[in-house]
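All protein chains but one are shown in place.
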Amino acid sequence: MRVGVVKLGAIGTAVLLEYCLDEIARREDIDTFVISSGSKIKPEILEDIKGENFDLLIITCPNAGRILEPEKLRFKIRTVVVTDSADKEWLESVECGYIVVKADSMIGAKREFLDPTEMALYNSYVLGVLAGTGVIRLVQHEINRALKEDYIPKVVVDCWKAVEFGGFSNPYAKAKAMAGYVIAETVSKLTTRACFVERDFERFVLLCATAHEMMRIANALVDQAREIEKSNDTVLRTPHSKDGGILRKTELLERI
Amino acid sequence: MRVGVVKLGAIGTAVLLEYCLDEIARREDIDTFVISSGSKIKPEILEDIKGENFDLLIITCPNAGRILEPEKLRFKIRTVVVTDSADKEWLESVECGYIVVKADSMIGAKREFLDPTEMALYNSYVLGVLAGTGVIRLVQHEINRALKEDYIPKVVVDCWKAVEFGGFSNPYAKAKAMAGYVIAETVSKLTTRACFVERDFERFVLLCATAHEMMRIANALVDQAREIEKSNDTVLRTPHSKDGGILRKTELLERI
Amino acid sequence: MRVGVVKLGAIGTAVLLEYCLDEIARREDIDTFVISSGSKIKPEILEDIKGENFDLLIITCPNAGRILEPEKLRFKIRTVVVTDSADKEWLESVECGYIVVKADSMIGAKREFLDPTEMALYNSYVLGVLAGTGVIRLVQHEINRALKEDYIPKVVVDCWKAVEFGGFSNPYAKAKAMAGYVIAETVSKLTTRACFVERDFERFVLLCATAHEMMRIANALVDQAREIEKSNDTVLRTPHSKDGGILRKTELLERI
Amino acid sequence: MRVGVVKLGAIGTAVLLEYCLDEIARREDIDTFVISSGSKIKPEILEDIKGENFDLLIITCPNAGRILEPEKLRFKIRTVVVTDSADKEWLESVECGYIVVKADSMIGAKREFLDPTEMALYNSYVLGVLAGTGVIRLVQHEINRALKEDYIPKVVVDCWKAVEFGGFSNPYAKAKAMAGYVIAETVSKLTTRACFVERDFERFVLLCATAHEMMRIANALVDQAREIEKSNDTVLRTPHSKDGGILRKTELLERI
Amino acid sequence: MRVGVVKLGAIGTAVLLEYCLDEIARREDIDTFVISSGSKIKPEILEDIKGENFDLLIITCPNAGRILEPEKLRFKIRTVVVTDSADKEWLESVECGYIVVKADSMIGAKREFLDPTEMALYNSYVLGVLAGTGVIRLVQHEINRALKEDYIPKVVVDCWKAVEFGGFSNPYAKAKAMAGYVIAETVSKLTTRACFVERDFERFVLLCATAHEMMRIANALVDQAREIEKSNDTVLRTPHSKDGGILRKTELLERI
Partner (left out) sequence: MRVGVVKLGAIGTAVLLEYCLDEIARREDIDTFVISSGSKIKPEILEDIKGENFDLLIITCPNAGRILEPEKLRFKIRTVVVTDSADKEWLESVECGYIVVKADSMIGAKREFLDPTEMALYNSYVLGVLAGTGVIRLVQHEINRALKEDYIPKVVVDCWKAVEFGGFSNPYAKAKAMAGYVIAETVSKLTTRACFVERDFERFVLLCATAHEMMRIANALVDQAREIEKSNDTVLRTPHSKDGGILRKTELLERI
């Protein structure tokens, strides 16, 4: 099977998406091909792959509910949009699948605060939150089901949905992960304000800084959750097998 | 200017590369276009962009010294290879530019240890190390010089080179960042052993786990370095201006 | 002057309120007298002090906007209500003063989760957040102005208002404190849901646990902010003088 | 039953005392009524409640052994004094009950160090120590027995007594809690010295700062103890039932 | 000059004593010679070095006030006893010099708790406390004065004395170090009880564990103090010059 990924702009869940499908590059059942227009959102690059022969098309895009018009998302091949935000109306009107990751909050995108280094740090925190809460595993499973079954994901990921895939065996670890998710989700309220509403220099810079501190601590909290699971040797692992199945193990020194 | 990025396989420095060139998507002087073959390394996708009209081509690839033959790296357009490892001979024989990031160590790529979640966490740690030590800024500057000047980077990044771009004003912060870099660099010795040498199940799993703990703590150490700079309000920020210049500021509430 | 304090039910800001007015018990200008009905909210105890001769009356009450009817808040003596929540309509209709502390979120008040020990821990976290962000100092100043001037506070405390009194000299410390405030504020969304909406046992217990983890980490973040100020010897201190004035010092070994 | 609480001055154990008896305000068997003279110790307010009809009277007071004369503690209703310090002679001469909490050390009450913010932080630490070691649960149980049985508590709480109620299942968690208790107990030696002996400005300020750092770290240590119990899902919870009984649970998702 | 060191039993200050006199082994003015009877205290080994020609003799011994009789401490050469404990009477009756380090508390020496690994960890904590508070520098200076001048140290090291040598420039760092010292000092109360008083198995084991947790956290606190000084680049360094003088520097990249 061939999986096409089109990345428009930047969201955390997109960053490692292609690797999530084949983390050790040993799957024999799929190939992935990715194109991206970088940080600028250029839906026109979708044209570039129109002729391509994919079994599944994944489009990642921030704020898809605003940026991707439902009528432009009608492709011949099955399609899943991965985004951080979309309203109910959009979700109901699109024909394609979607995964909306609420914790994948917008970065503090003000030149006076954000440089490539700060951008990379923020993404480091976001990846920690996504991985540690269960979002990465959710994406893995949802996309795999779409590949292997007649299924198209339609999932809005809130803290409950995330930890459903987190595989926690300790309830306090679960609560810490949920807390991290909720904090990460709250970040977008501040960054949206900083980027689009607040005009006072000092205030928008402080809002960006506050938002990034929140994502940093959300990551720290989620990391604590995983450390608890480690201390109990109950970390769930779900690697892909060569044929693209999803294996499971929880004890580190357990064979699969 | 148009920048083409071809990502072969996965290395940490590649993950956010395109966003490092235009972190808030406001640069008016460049466009980027990225293609990737996902976790599988397929140099043949280089063919896909041969016809494209780029001003600079960036190829990211793990272990380039082994995987990319120097004679196949002769393109009409200026090219920079970004990799984690290449020996002296290769470096001397290639005509193109290169950035070799020694701390960008190979992941613990054993199915019994690595799943998409662990993969994402590892990359979260690596990104923290790269950003916090100065590598992200180095890449930003080197690629920008290649775009703006008649210059092609030929840089091997060790801990000294990284912190040269880290912009530390406190020497202990600098030492902590260097320590993080050195630890991150050491990781590859363990993962290489785990992936290619060690056959005993328990030993290769433990080697992977040890390697990831090292990257995790390297990230924590680098984070401490940045926290020190924050506590002194001396964090260097180098955002891009609209015209693609690189601005500088160190006090958070300083205008640029 | 005599200050009367009536505590209805429990909110964090109330817990140490009387001590905030005279922290070393040396003020010669005021006396305080406090009554409380414990955790149960019994507005009828207001009757008990009707005959008392106070210069200022402070009423603390959770969710005042719902519980205290504006018409019942018309006393002969000047009155300030301290609460965690009140809507705009209530704020506009009351004649008395108010301090609404948004971060003073409701506890996870479910018997299956909350016992006296957990209750005390939560209050420990809340007090840390209130003190470390600036709310305690805000209350100190607002009440003192009401005592010393012809002034009645009408303040809704969001993160900006809190840190205005926090006295931070390092902007990252300020951002961390703001982040802590915002997280603390978000807690009430989860506890309200846990207490009044969610009926599933596992879900309301986990919501409570998640909420308390959020308050715990908010406190940790605010503590980091203060540690930064300590490391720069810039902690603002505003003790009362004997005559009830508010003194200021920032260097620890500075005399006042 | 009606419980009367008279708070004289400030001690940590008093701060949340009334809420410890009815943490979710659902007990149908008791009512509490509290009066306080704020930070100033005014035993004369005891007169205010003389006429009141209580089943149990709780008086909180720092340094009761010095401040409350045994002969003045002879009330018609059963009475329990909660304090931080009382010598053997006093303990033997009083007829009423007592709970002496040795870890509830005096604050660093020097104007040059203590302001309302620092006071609130110190209490935040103290509450963490009291709750996390077991003192809050001890108070809950002792007062409840006094309410429900023909019993009057006569307890001096040292580290052994505290952790007897802490409910630790991990012995290292217990040792950490005990360590926190002992450190908290030691604090009073420094604050007493700072407040009543040391006259050199720099020395008494440093003593206060040292004492508060000790309480801060004691709290951190006790928090680690609870985190260990959380990681094993063995946190003891003893909420009140509606009829005032004390329930028990240890697994978070266990029903009661 | 020749310095003789006789180590009787084990105390933390003794462990690295000889290295403190010549930390990089480049001093040309002194030679040291050390003998020890290991963990067993055998004052008779003092005989072994009687014939030796020393300019200064240092004897380290736990609880010297009990173990070393004043009349047996009359040597022809100048002598300094380093110990953790000695009462006033002993201090006044000995002719030799002494350094009594109160924070150098006895280990939890019960077979059921202490093994070589735990012993080494405890010493690791103690060394951190001694170094970070200033005791190591105090010993360095006192012994050097005894070598270079007509001076014999008679010092009892409490928290004030320690931090006098700590060289702190930040007052909160100083307070944290003092707090660490006081906690370390308190440890001996628990270990003495565990080793000589308490007979109940569970209680003496828990006392040992509690004591070691206290020393561990004392070390952590002192480490925080140093981290603050690092963050301000104000760590005092006092290396020996080749001729045995004591140099000073505070900025890390300052030359000497």
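Structure notes:
Think of it as A, B, C, D and E in the order they're written, each chain with its own count starting at 1.
The rule we apply is simple: a contact is a pair of C-beta atoms (placed from the backbone, for glycine too) under 8 Å apart; a residue touches a chain by one contact, two chains touch by 3 or more.
Being a predicted model, the structure only gives us computed values, none of them experimental.
Though it is not drawn, the left-out chain touches A, B, D, E in the full complex. Contact with the chain that does not appear here is found for just one residue of E:78, E:102, E:137 or E:176, E:137. Here the missing chain is touched by one residue of E:77, E:91 or E:114, and it is E:114.
By the touch rule set out above, subunit B reaches the unshown chain at residues 159-160, 171-172, 174-176, 178-179, 182-183, 186, 190, 203, 205-206, 209-214, 217, 220-221. Think of the hidden chain as still there; on subunit E it touches residues 3, 5, 7, 9-10, 15-16, 18-26, 31-41, 45, 109-121, 123-125, 127-128, 130-132, 134, 136-137, 139-140, 201-202, 205-206, 209, 219, 226, 236-241, 247, 249, 252-253, 255-256. Residues 170-173, 175, 228, 231-232 of subunit D touch the missing chain (whole complex, contact as defined above).
Here is the rule we go by: only the chains that are shown with their structure count from here on.
Counting hops only between chains that touch, subunit A reaches subunit C in a minimum of 1. Checking D-E, C-D or C-E against A-C, more than half of the residue-numbered contact pairs recur only at D-E. At the subunit A-subunit B interface, residue numbers used by both copies make up over half of all numbers present, so the two copies contact each other through mostly the same positions. Inter-chain spacing, taken between the CA centroids of subunit B and subunit D, is 55 Å.
Counting partner chains per residue, subunit E shows two or more touched chains at residues 171-172, 231-232. Taken chain by chain, the contacts fit none of the simple shapes, being neither an open path, a ring, a star, nor a full set of pairwise contacts.
A list of each chain pair in contact follows: A-B, A-C, A-D, B-C, B-E, C-D, C-E, D-E.
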